[in-house]
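Heads up, one of the protein chains got dropped from this complex, but the rest are sitting where they should.
Naming follows writing order (A, B, C, D and E), and every chain is counted from residue 1.
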Amino acid sequence: MSACVIQVINPNTSLAMTERIGDAARRVAAPGTEIIAVSPSQGVPSIEGHFDEAIAAIGVLEQVKQGKARGVQGHVIACFGDPGLLAARELASAPVVGIAEAAMHMATLVATRFSIVTTLPRTLIIARHLLQRYGFEHHCAGLHAIDLPVLALEEGAGTARHKVRDFCIQSSRGCDTGAIVLGCGGMADLAWELTQELGMPVIDGVSAAVKLIESLVSLGLTTSKRGDLDYPLAKPLSGMFSPLR
Amino acid sequence: MSACVIQVINPNTSLAMTERIGDAARRVAAPGTEIIAVSPSQGVPSIEGHFDEAIAAIGVLEQVKQGKARGVQGHVIACFGDPGLLAARELASAPVVGIAEAAMHMATLVATRFSIVTTLPRTLIIARHLLQRYGFEHHCAGLHAIDLPVLALEEGAGTARHKVRDFCIQSSRGCDTGAIVLGCGGMADLAWELTQELGMPVIDGVSAAVKLIESLVSLGLTTSKRGDLDYPLAKPLSGMFSPLR
Amino acid sequence: MSACVIQVINPNTSLAMTERIGDAARRVAAPGTEIIAVSPSQGVPSIEGHFDEAIAAIGVLEQVKQGKARGVQGHVIACFGDPGLLAARELASAPVVGIAEAAMHMATLVATRFSIVTTLPRTLIIARHLLQRYGFEHHCAGLHAIDLPVLALEEGAGTARHKVRDFCIQSSRGCDTGAIVLGCGGMADLAWELTQELGMPVIDGVSAAVKLIESLVSLGLTTSKRGDLDYPLAKPLSGMFSPLR
Amino acid sequence: MSACVIQVINPNTSLAMTERIGDAARRVAAPGTEIIAVSPSQGVPSIEGHFDEAIAAIGVLEQVKQGKARGVQGHVIACFGDPGLLAARELASAPVVGIAEAAMHMATLVATRFSIVTTLPRTLIIARHLLQRYGFEHHCAGLHAIDLPVLALEEGAGTARHKVRDFCIQSSRGCDTGAIVLGCGGMADLAWELTQELGMPVIDGVSAAVKLIESLVSLGLTTSKRGDLDYPLAKPLSGMFSPLR
Amino acid sequence: MSACVIQVINPNTSLAMTERIGDAARRVAAPGTEIIAVSPSQGVPSIEGHFDEAIAAIGVLEQVKQGKARGVQGHVIACFGDPGLLAARELASAPVVGIAEAAMHMATLVATRFSIVTTLPRTLIIARHLLQRYGFEHHCAGLHAIDLPVLALEEGAGTARHKVRDFCIQSSRGCDTGAIVLGCGGMADLAWELTQELGMPVIDGVSAAVKLIESLVSLGLTTSKRGDLDYPLAKPLSGMFSPLR
Partner (left out) sequence: MSACVIQVINPNTSLAMTERIGDAARRVAAPGTEIIAVSPSQGVPSIEGHFDEAIAAIGVLEQVKQGKARGVQGHVIACFGDPGLLAARELASAPVVGIAEAAMHMATLVATRFSIVTTLPRTLIIARHLLQRYGFEHHCAGLHAIDLPVLALEEGAGTARHKVRDFCIQSSRGCDTGAIVLGCGGMADLAWELTQELGMPVIDGVSAAVKLIESLVSLGLTTSKRGDLDYPLAKPLSGMFSPLR
């Protein structure tokens, strides 16, 4: 039996990505940690905007509920916009960590300023809003979009991955940025090799979030139920939402 | 035929509240404006936290889609957290205005600083986050929760309404705040009479949002489809979300 | 008799600009709204710095006083620096809206981030300060000066207007900005056609302010006289300022 | 002949206050510095709001022009709202310093956080806006209004002065604030004795501004004419404003 | 042999505190982690101000250098002001984490807003500055000083510990704060029992920092040597500082 079971939720419905995210999580999990990689039963195949995020948030809640029933020790939301994060914290009793916050927190521990590389330009606003919400605006030296959709990252050696690498190489030459935050769950497997290649921290939020959950569990800390993250008030959920309660 | 049809979306499923919100909207609508007050076919009866908001956001999208099909000229999101606002802006071609932003914008036009009165303390964080997102932190002199649930406002002359009025009276005596923002769609009908009674702007977001939509329509402005509020990318929506596309 | 009379104050003394501003206001005014376009009896022919603004502020107050005597329902300050805004709010009983704030507020309703185009580079600091004061720094993607004086806009098809259009076209191609705010009352008549041509919101503050005043009137809201925008304290105004009381 | 002539402008028309302000300036002036205390030929007897400030700004410009003609080495704007500061900087060739900024700058050099005591509550918003503009929001531990008008300070041993002293004593006991900023030119003569009595910096902006002007002169620095503080553009000033050019 | 050796540096010279900090670290360390608790060979017995911090920073560097020689995988700076943090990051090749940042980061993962309890009021400014530097100002609901010196915490069941507990109990009753950050390394052993007793996260930075270091090590991340945290430039260190290079 595992000491710690962490549910890694891919908020989109692409099973290949779920698998890759699960692999990235397992690579860093502590010996006693079991990773369960899941994705919503229904939703969007990729998340590239606020509309996609709103749908994904419901998928996150569906999975948090299932993970809670299963007794997991923590939940990771493995999409860079951290969709449904505060809603999930209300629902969960275990800690919940988003991969955007995880990567940003880690970046501030190893560099004074970091840059973010993401997929489509339209997702930049999501990163901007998170920087503001999390308090890391002053720690961000720049935001860059490779201008390719999320699923382009699924091609093993495709253009998307080359473009991410190119951005990292270029950033490592200047002196304005000390670390790179990978702004998409689909880039998870690039972090390790780019960190080695460039001699500069290239940070993936999936693995970062797994370690943060393990840390919280080890510290005996979980989502505060005092105040505004208390469980959702008991009220009837009608129609398709009824399974969420 | 109306020159302008505005869809006012109550994001919760309480029909009585939908009606009252519709009435508040009609009271200020211009002669040529028709108000359609709607609520989601499924969801939560009241919105008092992030979990409720995540569910309500889907209901908002469902209704925006229907309003779009019907050819409305604008959409109001009539819950003080403005749930699903940016997602709705992506989906809609007409302008979308949330009642929290509407009330806050109006407040800054008539006072240097305003206070917000809301329902349960756990919803204060939502108001705080919106103040930050919209840029009005410096314009907010204080936040107050009456510590009663949203639906308590449904009782015509109940405690909740008394508590809102008491807070407004008290605020009108100090000199720190020049206007009050009512922090719940269910308080919509209180604004007019309190404004008269206290000789101080007490602002309801539902009516404010209606006027802002009318203004945008009249100016020929609609949600920008250049950049990050462009229509959601075409992709298959599975399961219960398929009606949203 | 008009239901609503709005006084549109051009704070400079250029009558041709007053007329054009009046026309822009009338184009969007509601059926029941009458527009009175005025300018100070004395002052500066154009406003391109803080010195000009200080003078213009007195002209604004002179006109607000006259408008108040005439019983108008609202006052628009039609210069992008919103000169004398808070002073005018103290003096007025009706609502007062500046065109910079009006355009910025509207821009945040249709785009996540906007850009501003103004005239001389020396006026950029005024826009910067307003962004800070109004809370919209995070919503501004960029500021651009065409490097031509205000009055160059008076030439119907001149270079100045071409330069504004060029900037708008260029901005519409990138993905960083979703809307353009026209940073001068003299650009008022460009908004509509550029919005149509570019398929992107190009926002003029004069027309935006008229709609906001109409909105406030319709909502029964006026400048708060509780707190710091109360009428100026009664005290003797000497010399040339005596007509202001 | 003096090495340095500093014009101290009381922006209101109360001659008694002008005199007291002049005295405060002279008490700290360097041996080679001559103080010329002036006030506008017309305007308001005290400044307690934005309306009063708009009028006072013209008086400041009138005096700056005269001081410039007289060849002074610097101008002090001796009203805590720093009315007309940037306009005066455009007009002047010598440096211009406001007493609010002067006091705040000095306070940050001797304490990590300071408090401000001012006159009427309606003037607090002016101090708040200056804190934001100057960048000292984080350095301000609190704002307090004694709720008496400016001219009440004219009574030598009156209630107003007692109330200021009481506030300073109270602040010196807590540990949240390390210095007091006197928020009115009429309090200038209180600073020295309160500093001695309380063993805590109580800072008057008039004397602070004189020293900052002397410092700038000694450093060979004057208002930058590169960029946005360049001289006002040459244009006809009509009517009562014509003497300003 | 341990997979991971973490050096926990108590920046003051109180050996009893070093021991207690070491114990707190060991309680949460992963099976493969060895904790080495050290303190400077010379310095101050407790850190209660900027002067103490400046001295402590040298002690931190002395120890980082020794830890580096010993080949440790990470360094914790176990004083709530995080003295010498960026200097230590330059010197170290392994990651360095301060206990203030560690506790604050963790707090934002389990609550929307946290409060900080510290020792002497004069140390509050240090916490304020860190909140600003780290970006957590909006996440902090309040700061409280028990008004007792650091070493008072050394008495097992003394007043200081009671006062910390009282503050936590009181905070857990309100709804403004969801978690407590213990603002002193000497409070490390209180976190676990208070978390259990109050059913609310009470966070100690020492244990939090240990888990963050373990996380970084596991992720293959270390202090970025690209940019401004690169090793100190090679230059002669004279006198008492020569052992630091």
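Keep this in mind: a contact is a pair of C-beta atoms (placed from the backbone, for glycine too) under 8 Å apart; a residue touches a chain by one contact, two chains touch by 3 or more.
For clarity, every value in this text was computed on a predicted model and none was experimentally measured.
*Asks:* For the chain that's been dropped from view, list the shown partners it touches.
*Replies:* Answer for the hidden chain's contacts among shown chains: A, C, D, E.
*Asks:* Which listed residue (A:Arg113, A:His144 or A:Arg226) would be found touching the missing chain in the intact complex?
*Replies:* Hidden-chain contact among the options goes to A:Arg113.
*Asks:* Looking beyond the chains shown, say which of E:Leu124, E:Ile146 or E:Val164 touches the absent one.
*Replies:* From the options E:Leu124, E:Ile146 or E:Val164, the contact with the absent chain belongs to E:Leu124.
*Asks:* Check each of E:Ile55, E:Val97 or E:Ala208 against the chain that is not shown and name the one that touches it.
*Replies:* E:Ile55
*Asks:* With the missing chain put back, one of D:Gln7, D:Ser46, D:Gln63 or D:Thr112 would touch it. Which one?
*Replies:* Spelled out, the listed residue whose C-beta touches the missing chain is D:Thr112.
*Asks:* Which candidate, C:Pro121, C:Gly220 or C:Gly239, sits in contact with the chain we can't see?
*Replies:* C:Pro121
*Asks:* Which positions on chain E touch the chain that was left off?
*Replies:* So the residues of chain E touching the unseen chain are 13, 41-46, 48-55, 57-58, 61, 84, 86-87, 89-91, 121-125, 129, 132-133, 149, 227-228, 230, 232-233, 235-241, 244.
*Asks:* What is the set of chain D residues that contact the non-displayed chain in the whole complex?
*Replies:* Looking at chain D, the ones touching the missing chain are residues 28, 30-31, 86, 95, 97, 101, 105-106, 108-113, 134-139, 172, 175-179, 191-192, 195-196, 198-201, 203, 207-208, 211-212, 214-216, 218-229.
*Asks:* Identify the residues of chain A touching the omitted chain, counting contacts across the whole complex.
*Replies:* Spelled out for chain A, the touching residues are 112-113, 138, 175-176.
Assume only the chains that are shown with their structure count from here on.
*Asks:* Moving step by step between touching chains, how few steps can get you from chain C to chain D?
*Replies:* Contact-graph shortest path, chain C to chain D, evaluates to 1.
*Asks:* What is the identifier of the chain with the smallest separation between its Cα mean and the overall Cα mean?
*Replies:* B
*Asks:* Indicate the whole-number Å distance between the mean C-alpha point of chain D and the mean C-alpha point of chain E.
*Replies:* Taking the mean C-alpha position of each chain, the two centres sit 44 Å apart.
*Asks:* Give me the residue numbers in chain E that touch at least two other chains, ranges are fine.
*Replies:* Each of 112-113, 138, 175-176 in chain E touches at least two other chains.
*Asks:* Spell out all pairs of chains that touch, sorted by label.
*Replies:* A-B, A-C, A-E, B-C, B-D, B-E, C-D, D-E
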